[in-house]
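For this depiction, one protein chain was excluded, whereas all remaining protein chains were kept in their positions.
Our next item is chain A:
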Amino acid sequence: MSIACGKRLAAFGLVAPLLLFLVLFFVWPLVTMMSNAVSDPGAGRALPQTAAALSNWDRSSPPTPEMQAALVDDLRTTQDDQLIGDLTRQLNSARSGFRTLMAKTVRTVREEQGAVDLVQVDQRWEDVSFWQAIAAATASPYTDRNLLAAIDMARSPTGEITALPASASANLAILQRTFVIAAGTTLACILIGFPYAMVAASVTGWKRQVMLAAVLLPLWTSLLVRTAAWFILLQDNGLINRLLQTLGLIDAPLALLFNRTGVIIAMTHVLLPFMVLPIFSVLIAIPTNLLPAAASLGAHPLRAFWRVLLPLSLRGVVSGSLLVFMAAIGYYITPALIGGPTDQMISSVIAFYATGTANWGMAGALGIVLLVATIALYVVYDRLSASGTERA
């Protein structure tokens, strides 16, 4: 018993550094970012009694005296001007006019003692929409505002989720573009990687070593260096254009830089190993006599490929695609250096919010959207591969 216990302790001791590392550098930042994305900057904290009073309001009937009294109480007790300021900004972004209204109200409430009729202070307190904004802001310490904004949505004053006008935000469009670029890269990786892996699996000895090294080599070079190399290669007077021109295939240089073609070329090169390696490992595990067997049974090589080799290697193609796609949707440097303004992917928006405007809430929310998309993909893959192994 004590020996088993000791063993378990020793085992735990061995994995403890890894666990600690994971918690510190993976779980904790993840949780922080996620809570940043959904936590409310202050409405709930600044107006606790109002929050309670509004919780059973139907959000359409005229404001009651209890609600007014609670708000007055909250504004008096909350001395933290920073908090009030945050609150005002938040409310103002939901309903314009709050800035002046709050300033006026706070001043009056603090000057006077006892009950205050807010409508006397400002007519606008009769307006339901201001109360709706407060109700929405104080409903819970969490908010879905960032998450909704990440997918171009917002809550209306009455609390329904509505789409933002196209001019107000472009996150969905960028998200969609991200998926399109990632899908394009994945497709290009399959088209190049599958035949490559097939050849690599069919040769032996040094030829195979060379082929695998050629794929692996880019992995040992920094991403930045590789992207910079493509930057040089894809220029108007870069190697590729000059080669094509020398060969007489084109008259004027192709535009390969600062557009999507360039982005997909560079990303395909960078991500190709993640496609080739899984396919290769599946292919070399396929018994070598299956294709001869198919031929002996009367299958033309193309049919043998279609009926035997392809179904058996599909697992490698799917896992390779998943790896490439998931890596691709997070790409930042390559589109930033090689793409044009319409080729920026969601990571650049995240970077903009995180480092440009210090809006950690939005950065976190977009991150969550990306994470959810990735996890959804993984679940689909898992289902597919589970049913695949069941069948095999």
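Rule of thumb we're sticking to: a residue touches a chain if its C-beta (ideal position, glycine included) is under 8 Å from a C-beta of that chain, and two chains touch if they have at least 3 such contacts; residues count from 1.
To be clear about the criterion, contacts and distances are computed from a predicted model.
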{"item": "Record-based protein name (UniProt) of the chain missing from this complex, from \"Spermidine/putrescine import ATP-binding protein PotA\", \"V-type ATP synthase beta chain\", \"Carbon-monoxide dehydrogenase small subunit\" or \"Transketolase\"", "value": "\"Spermidine/putrescine import ATP-binding protein PotA\""}
{"item": "Residue of A:Leu312, A:Ala327 or A:Ala351 in touch with the missing chain, whole complex considered", "value": "A:Leu312"}
{"item": "Touching residue (missing chain; options A:Leu9, A:Ala52, A:Leu191 or A:Ala293)", "value": "A:Ala293"}
{"item": "Residue of A:Gly6, A:Pro65 or A:Pro301 touching the missing chain in the full complex", "value": "A:Pro301"}
{"item": "Absent-chain interface as seen on chain A, which is shown", "value": "287, 289-290, 292-301, 303-304, 307-308, 311-312, 391-392"}
